[in-house]
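Presenting subunit A:
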Amino acid sequence: MLEVSRLRKVYGADPQAAPAIEEVSFEVADREFLCILGSSGCGKSTLLKCLSGLIPASSGEIRLNGEPVTGPPEDMAFVFQDYSRSLLPWMTVAGNVSFPLRYKGLSKREAQAATDEALDAVSLAGMHKRFPWQLSGGMQQRVAIARALAYRPKILLMDEPFASLDAQTRSGLEDLLLDIWRRFEVTVLFITHDIDEAVYLADRVLVLEAPAKVGLDVTVPLPRPRDQLTTKALPEFAELRGRLFSAIQGAPVAR
Partner candidate 1 sequence: MKDGRVIGRRAGLFLLQFVVPVALVAGFGLWSERADDFFFPPLSRIAADFADTWLFERVGTDLVPSLARMLAGYAISVVCGVALGVLFGMSRILRTATDPVIQFLRALPAPAMIPFAMLLFGTGDASKVFIVVLGTMWPILLNTLDGVRGVEEQQLDMARSFRVPATARLFHITLPAASPRIFAGMRTSLGIGIILMVVSEMVASRNGIGYFVLQSQRSFEISAMWGGVILLGLIGLALSWVFVRVENRVLRWHRGARGLLPEPATASGRTGLPRPTTQEVTRA
Partner candidate 2 sequence: NPGYDLSAGTYTADEAAQDGLRRITVADTAGMPAAFVRYGMQRGHFAAQGLSVDFKSSGGGTTVIPSLINGELDIAGSNVVSSMIAIDRGLPVKIIAPGTSAGVDASRDFSALLVTQGSPIRTVADLSGKRIAVNALQSVSDVIVAGLMARHGGDFASVTFVEMPFPDMLPAIERGNVDAGFLIEPFGTVGRSQGLREVVQPYAALQPGLQIGGYLAAAETVESEPEMVAAFKRAVRDTARDIARDPESFRAALPKISNLDAAMAARVRLNQWKPDNDRAGMESLAAIMLRIGYLKEPFDYRRAVVG
(Lines give C-alpha, C1' and ligand atoms only; values in the text may rest on other atoms or scores of the structure.)
Protein backbone atom coordinates (compact mmCIF):
# COMPACT_ATOMS: atom_id res chain seq x y z
CA MET A 1 0.00 0.00 0.00
CA LEU A 2 1.48 3.27 -1.14
CA GLU A 3 0.01 6.42 0.30
CA VAL A 4 0.79 9.85 -1.04
CA SER A 5 -0.56 12.72 0.95
CA ARG A 6 -0.28 16.41 0.15
CA LEU A 7 2.94 15.85 -1.74
CA ARG A 8 4.52 19.04 -3.01
CA LYS A 9 7.77 19.41 -4.91
CA VAL A 10 9.63 22.56 -5.83
CA TYR A 11 12.97 22.21 -7.63
CA GLY A 12 15.85 24.31 -6.37
CA ALA A 13 16.35 26.13 -3.14
CA ASP A 14 13.87 28.91 -3.65
CA PRO A 15 10.53 27.87 -2.13
CA GLN A 16 8.83 30.70 -4.01
CA ALA A 17 9.64 29.14 -7.39
CA ALA A 18 6.87 27.57 -9.43
CA PRO A 19 6.28 24.07 -8.10
CA ALA A 20 6.69 21.01 -10.29
CA ILE A 21 4.07 19.32 -8.15
CA GLU A 22 1.47 21.55 -6.58
CA GLU A 23 -0.17 19.15 -4.20
CA VAL A 24 -1.01 15.54 -4.85
CA SER A 25 -2.69 12.94 -2.69
CA PHE A 26 -3.62 9.44 -3.71
CA GLU A 27 -3.21 5.82 -2.75
CA VAL A 28 -2.07 2.77 -4.60
CA ALA A 29 -3.12 -0.64 -3.38
CA ASP A 30 -0.74 -3.57 -3.37
CA ARG A 31 -0.62 -5.33 -6.72
CA GLU A 32 -2.50 -2.54 -8.33
CA PHE A 33 -1.63 -1.50 -11.86
CA LEU A 34 -1.82 2.27 -11.94
CA CYS A 35 -1.34 4.26 -15.09
CA ILE A 36 -0.58 7.96 -14.97
CA LEU A 37 -1.49 10.25 -17.81
CA GLY A 38 -0.88 13.93 -18.13
CA SER A 39 0.31 16.60 -20.46
CA SER A 40 3.99 17.12 -21.10
CA GLY A 41 5.74 18.83 -18.22
CA CYS A 42 2.90 18.41 -15.78
CA GLY A 43 5.05 16.64 -13.22
CA LYS A 44 4.62 12.94 -13.85
CA SER A 45 8.32 12.08 -13.82
CA THR A 46 8.85 14.26 -10.81
CA LEU A 47 6.06 12.44 -9.02
CA LEU A 48 7.57 9.06 -9.81
CA LYS A 49 11.00 10.13 -8.64
CA CYS A 50 9.55 11.42 -5.39
CA LEU A 51 7.64 8.19 -4.84
CA SER A 52 10.79 6.19 -5.42
CA GLY A 53 12.60 8.22 -2.79
CA LEU A 54 15.20 9.36 -5.32
CA ILE A 55 14.51 13.02 -4.77
CA PRO A 56 13.11 14.46 -1.59
CA ALA A 57 9.68 15.98 -1.58
CA SER A 58 9.42 19.63 -0.55
CA SER A 59 6.53 18.83 1.73
CA GLY A 60 3.88 16.19 2.24
CA GLU A 61 4.32 12.57 2.92
CA ILE A 62 4.82 9.30 1.14
CA ARG A 63 4.26 6.06 2.98
CA LEU A 64 4.89 2.57 1.78
CA ASN A 65 3.12 -0.06 3.87
CA GLY A 66 2.92 2.49 6.63
CA GLU A 67 6.62 3.38 6.59
CA PRO A 68 7.62 6.83 5.36
CA VAL A 69 9.72 6.64 2.19
CA THR A 70 13.07 8.34 2.66
CA GLY A 71 15.14 6.50 0.12
CA PRO A 72 14.56 3.91 -2.57
CA PRO A 73 12.64 1.06 -0.94
CA GLU A 74 13.63 -2.55 -1.34
CA ASP A 75 12.49 -4.56 -4.31
CA MET A 76 11.72 -1.57 -6.44
CA ALA A 77 12.69 -1.23 -10.08
CA PHE A 78 12.62 1.95 -12.12
CA VAL A 79 12.59 2.42 -15.87
CA PHE A 80 13.65 5.99 -16.51
CA GLN A 81 12.23 8.20 -19.19
CA ASP A 82 15.73 9.12 -20.29
CA TYR A 83 16.68 5.50 -20.75
CA SER A 84 19.78 6.14 -22.81
CA ARG A 85 21.38 7.97 -19.94
CA SER A 86 20.43 5.34 -17.43
CA LEU A 87 22.42 2.67 -19.25
CA LEU A 88 26.06 2.39 -18.26
CA PRO A 89 28.19 2.78 -21.36
CA TRP A 90 31.08 0.83 -19.89
CA MET A 91 29.02 -2.29 -19.42
CA THR A 92 27.72 -4.64 -22.05
CA VAL A 93 24.01 -5.15 -22.47
CA ALA A 94 24.18 -8.26 -20.32
CA GLY A 95 26.26 -6.39 -17.76
CA ASN A 96 23.72 -3.62 -17.57
CA VAL A 97 20.89 -6.03 -16.98
CA SER A 98 22.65 -8.23 -14.47
CA PHE A 99 24.37 -5.45 -12.59
CA PRO A 100 21.64 -4.82 -9.99
CA LEU A 101 20.92 -8.52 -9.61
CA ARG A 102 24.20 -9.32 -8.01
CA TYR A 103 23.47 -6.92 -5.18
CA LYS A 104 20.11 -8.42 -4.65
CA GLY A 105 21.85 -11.58 -3.54
CA LEU A 106 21.50 -13.67 -6.67
CA SER A 107 24.37 -15.97 -7.46
CA LYS A 108 26.28 -15.39 -10.64
CA ARG A 109 24.50 -18.26 -12.24
CA GLU A 110 21.03 -17.12 -11.23
CA ALA A 111 21.82 -13.59 -12.32
CA GLN A 112 22.89 -14.84 -15.68
CA ALA A 113 19.82 -16.97 -16.11
CA ALA A 114 17.56 -14.08 -15.16
CA THR A 115 19.44 -11.83 -17.55
CA ASP A 116 19.13 -14.25 -20.41
CA GLU A 117 15.46 -14.68 -19.79
CA ALA A 118 14.77 -10.97 -19.59
CA LEU A 119 16.75 -10.19 -22.73
CA ASP A 120 14.91 -12.95 -24.50
CA ALA A 121 11.60 -11.54 -23.37
CA VAL A 122 12.35 -8.14 -24.87
CA SER A 123 13.64 -9.76 -28.08
CA LEU A 124 17.25 -8.89 -27.46
CA ALA A 125 18.64 -12.39 -27.26
CA GLY A 126 22.07 -12.42 -28.86
CA MET A 127 22.78 -8.82 -27.98
CA HIS A 128 24.46 -9.71 -24.68
CA LYS A 129 27.91 -8.66 -25.63
CA ARG A 130 27.09 -5.42 -27.35
CA PHE A 131 27.54 -2.11 -25.66
CA PRO A 132 24.56 0.21 -25.24
CA TRP A 133 25.99 2.70 -27.68
CA GLN A 134 25.92 0.07 -30.36
CA LEU A 135 22.16 -0.26 -30.12
CA SER A 136 19.25 1.58 -31.65
CA GLY A 137 17.12 3.82 -29.45
CA GLY A 138 14.34 1.29 -29.10
CA MET A 139 16.80 -1.46 -28.29
CA GLN A 140 18.33 0.65 -25.55
CA GLN A 141 14.91 1.23 -24.13
CA ARG A 142 14.29 -2.49 -24.14
CA VAL A 143 17.55 -3.07 -22.28
CA ALA A 144 16.31 -0.73 -19.59
CA ILE A 145 13.03 -2.63 -19.47
CA ALA A 146 14.84 -5.96 -19.32
CA ARG A 147 16.89 -4.70 -16.41
CA ALA A 148 13.74 -3.83 -14.50
CA LEU A 149 12.03 -7.10 -15.31
CA ALA A 150 15.01 -9.28 -14.48
CA TYR A 151 15.10 -7.62 -11.09
CA ARG A 152 11.73 -9.16 -10.17
CA PRO A 153 10.58 -6.12 -8.25
CA LYS A 154 7.65 -5.86 -5.94
CA ILE A 155 7.10 -2.30 -7.09
CA LEU A 156 7.74 -1.39 -10.66
CA LEU A 157 7.94 2.27 -11.68
CA MET A 158 7.96 2.86 -15.40
CA ASP A 159 8.29 6.27 -17.00
CA GLU A 160 7.12 6.10 -20.60
CA PRO A 161 8.88 2.79 -21.06
CA PHE A 162 7.53 2.00 -24.50
CA ALA A 163 7.82 5.43 -26.07
CA SER A 164 10.48 4.44 -28.59
CA LEU A 165 9.04 1.15 -29.65
CA ASP A 166 7.11 0.15 -32.70
CA ALA A 167 3.50 -0.92 -32.40
CA GLN A 168 4.19 -4.61 -32.60
CA THR A 169 7.03 -4.75 -30.12
CA ARG A 170 5.04 -2.48 -27.92
CA SER A 171 1.96 -4.61 -27.74
CA GLY A 172 4.12 -7.64 -27.19
CA LEU A 173 5.78 -5.97 -24.25
CA GLU A 174 2.44 -4.76 -22.89
CA ASP A 175 1.27 -8.32 -22.72
CA LEU A 176 4.55 -9.45 -21.25
CA LEU A 177 4.23 -6.79 -18.59
CA LEU A 178 0.67 -7.83 -17.75
CA ASP A 179 1.82 -11.40 -17.50
CA ILE A 180 4.66 -10.59 -15.15
CA TRP A 181 2.45 -8.30 -13.13
CA ARG A 182 -0.06 -11.08 -12.62
CA ARG A 183 2.43 -13.86 -12.00
CA PHE A 184 4.72 -12.05 -9.61
CA GLU A 185 2.16 -9.83 -7.90
CA VAL A 186 3.87 -6.58 -8.64
CA THR A 187 2.57 -3.11 -7.93
CA VAL A 188 3.04 -1.13 -11.12
CA LEU A 189 3.07 2.63 -11.60
CA PHE A 190 3.19 3.33 -15.26
CA ILE A 191 3.48 6.68 -16.98
CA THR A 192 2.42 6.85 -20.57
CA HIS A 193 1.11 9.26 -23.13
CA ASP A 194 -0.82 6.61 -24.95
CA ILE A 195 -4.38 6.56 -23.66
CA ASP A 196 -5.11 3.21 -25.28
CA GLU A 197 -2.13 1.74 -23.56
CA ALA A 198 -3.19 3.16 -20.22
CA VAL A 199 -6.68 1.81 -20.46
CA TYR A 200 -5.50 -1.52 -21.77
CA LEU A 201 -3.01 -2.06 -18.96
CA ALA A 202 -4.38 -0.37 -15.89
CA ASP A 203 -6.62 -1.16 -13.00
CA ARG A 204 -6.88 2.52 -12.44
CA VAL A 205 -5.87 5.59 -14.40
CA LEU A 206 -4.79 8.85 -12.85
CA VAL A 207 -4.82 11.98 -14.95
CA LEU A 208 -2.53 14.70 -13.69
CA GLU A 209 -3.05 18.32 -14.48
CA ALA A 210 -0.22 20.80 -14.56
CA PRO A 211 1.31 21.53 -12.12
CA ALA A 212 0.60 18.07 -10.95
CA LYS A 213 -2.64 17.74 -9.14
CA VAL A 214 -4.92 14.81 -9.67
CA GLY A 215 -7.43 15.82 -12.30
CA LEU A 216 -9.16 12.51 -12.72
CA ASP A 217 -8.93 9.18 -10.98
CA VAL A 218 -10.83 6.43 -12.70
CA THR A 219 -11.03 2.73 -12.19
CA VAL A 220 -10.83 0.67 -15.36
CA PRO A 221 -13.81 -1.66 -15.43
CA LEU A 222 -12.38 -4.02 -18.04
CA PRO A 223 -12.18 -7.70 -17.24
CA ARG A 224 -8.91 -9.59 -16.96
CA PRO A 225 -7.08 -11.32 -18.52
CA ARG A 226 -6.99 -8.81 -21.32
CA ASP A 227 -6.13 -9.28 -24.88
CA GLN A 228 -5.04 -6.81 -27.52
CA LEU A 229 -7.89 -7.61 -29.87
CA THR A 230 -10.89 -8.38 -27.75
CA THR A 231 -10.29 -5.98 -24.90
CA LYS A 232 -9.72 -3.04 -27.19
CA ALA A 233 -12.93 -3.90 -29.01
CA LEU A 234 -15.05 -3.65 -25.86
CA PRO A 235 -17.44 -0.71 -25.72
CA GLU A 236 -16.21 0.15 -22.19
CA PHE A 237 -12.76 0.50 -23.63
CA ALA A 238 -13.89 3.05 -26.17
CA GLU A 239 -15.99 4.85 -23.63
CA LEU A 240 -13.21 5.19 -21.09
CA ARG A 241 -10.76 6.14 -23.77
CA GLY A 242 -13.03 8.95 -24.85
CA ARG A 243 -13.46 10.15 -21.31
CA LEU A 244 -9.77 10.27 -20.67
CA PHE A 245 -9.11 11.92 -23.99
CA SER A 246 -11.43 14.78 -23.23
CA ALA A 247 -10.10 15.05 -19.68
CA ILE A 248 -6.61 15.55 -21.03
CA GLN A 249 -7.76 17.86 -23.78
CA GLY A 250 -9.31 20.04 -21.14
CA ALA A 251 -6.26 20.16 -18.94
CA PRO A 252 -4.18 23.28 -19.24
CA VAL A 253 -0.77 22.86 -20.85
CA ALA A 254 2.21 23.12 -18.55
CA ARG A 255 4.21 26.27 -18.79
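Here is how the candidates were picked: all candidates are chains of the complex that A comes from, given by their letters.
What we mean here is this: a contact is a pair of C-beta atoms (placed from the backbone, for glycine too) under 8 Å apart; a residue touches a chain by one contact, two chains touch by 3 or more; residues count from 1.
Keep in mind that this is a model prediction, so the values were computed, not measured.
**Student:** Looking at subunit A, find the partner in this complex that touches it; the options are 1 or 2.
**Tutor:** 1
**Student:** Which bits of subunit A are touching candidate 1 when the two form their complex?
**Tutor:** 49, 52, 54, 71-74, 76-78, 80, 82, 85-86, 88-92, 99-100, 102-104, 126-134, 147, 151, 157
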